[in-house]
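Handing you this structure, nothing more for now.
Only a single protein chain was left out; the remaining protein chains are all shown in position.
And then chain A:
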Amino acid sequence: MSDNLTNPKICVVIGASHAGVNFAFALRREGWQGEIILFDSDLELPYHRPPLSKTYLTSDDGIEKNLLKSAESYQRDNISLRLGITVADIDREKKNIVLGDGSLQAYDKLVIATGARPIIPAILGVATAKNLFPLRTASDVSSIRDCMKSGAIKKVVVIGGGYIGLETAASLRKLGADVTVLEREERILSRVTAPEMSVFFQQLHAQHQVDVLTSKNVISIESHNEYNEVICADDTLYRADMIIVGVGIHVNKEIAEKAGLTIQNGIKVDASARTSDEHIYAIGDCTFHHNLHYNRFIRLESVQNAVDQAKVAAAALCNKKPVYDAIPWFWSDQYDVKLQMVGLSQGYNQVLVRRDSENDKSFSVWYFKDAILLAVDAINNAKAYVYGTKFIKGRQKVDQSKLVDLSVEFKPANLLSE
């Protein structure tokens, strides 16, 4: 019988969000008898992040409607949740963590689930800009909502045309703001999707009177009494009563780095989510990990990865020999459009589009490297998402000519090569 299970030990988790919380509950389920202590700087009970830029932003709900687990669940599973506490250091030799107030907490096993924080770019004037917010936490949403409710917000500029920026633009539009998105690259979502998708989302936003402007490199912000002016390198200027910054994230890797753990584009972990220290694991957005299916080291920002790595680390701590082997998936909701993505499209050399319905807001984009299906983006088309998932998982060979032939009914059996 495993030592970790019979001989109560202390497992400490830094970061109580999708990764840390799912890990703690999974660890109990695996039979861990010892203490489980979760620390997070955020004061709120841990909540879902994806809705923050979507339905939660446009609702009047309090965060209690959006919790990962109820307060009682933590009690029932005997998980201590210590909120409002920032972990300052890890002392690997003494197996302690140092809390913000200088006090210590011993651990036998440590899990780093510190995630990421928004990048606030060093644009001239950013520090003095009025009503400028990132969107990562419940408190960011409260600030944005308060601002919207004040009635003083007519024009919003969103810096960054990634998923968070676009979702926030759609939500603020729904709340009645006049929204402009400024993207530095030549097309939106350029790092994550094919041009077909960029065009689709650009048009979708245009239909909702949201201007999505590309090749707009913001270089400074001038704030006046009541409003800001956002100035781009091409000398164009946009008025903004509120500015949302969605230009990407920094991994929260500093405490791991200071402790001397191996860092490479994130905290490097093995297939069981273990870091270069055998007593320390890392999970979620903060990790640089190996994806078995694509045979490549990657960093992912997704609920899927946070939850799946959480399960792997919990099993590993209970002396099973898990191997992280997941196909990445992700979703984004904007207006009445649901995008579902599966796989990793990087490295594709062919893109095929399948459009079954009359509805121009329902289709799927299939990414191939030669004959191999890498990824699928499905727009209002869960079928394509599900088939894509199965084909990729099973490494099945898709018949490309049938895929684009609308006379071939869209069914798995019809789409595979003989």
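Points to keep in mind about this one:
Rule of thumb we're sticking to: contacts are C-beta pairs under 8 Å (C-beta built on N, C-alpha and C of every residue); 3 or more make two chains touch, one makes a residue touch a chain; residues count from 1.
Throughout what follows, contacts and distances are computed from a predicted model.
You can't see one chain of this complex, but its UniProt record names it "Ferredoxin, 2Fe-2S", from the set "Deoxyribose-phosphate aldolase", "Beta sliding clamp", "Ferredoxin, 2Fe-2S" or "Cytochrome c biogenesis protein CcsA". Per the touch definition above, the residue from A:130, A:355, A:383 or A:402 contacting the chain not shown is A:383.
Residue-wise, the contact with the chain that is not shown comes from A:50, picked out of A:34, A:50, A:134 or A:246.
Considering A:66, A:198 or A:291, the position touching the chain not shown turns out to be A:66 (whole complex).
In the complete complex, the hidden chain is touched by one of A:193, A:309 or A:340, namely A:340. The omitted chain makes contact with chain A at the following residues, 18, 22, 29, 48, 50-51, 54-55, 65-70, 72-73, 76-77, 303-304, 307, 331, 333, 338, 340, 382-383, 385-386, 389-390.
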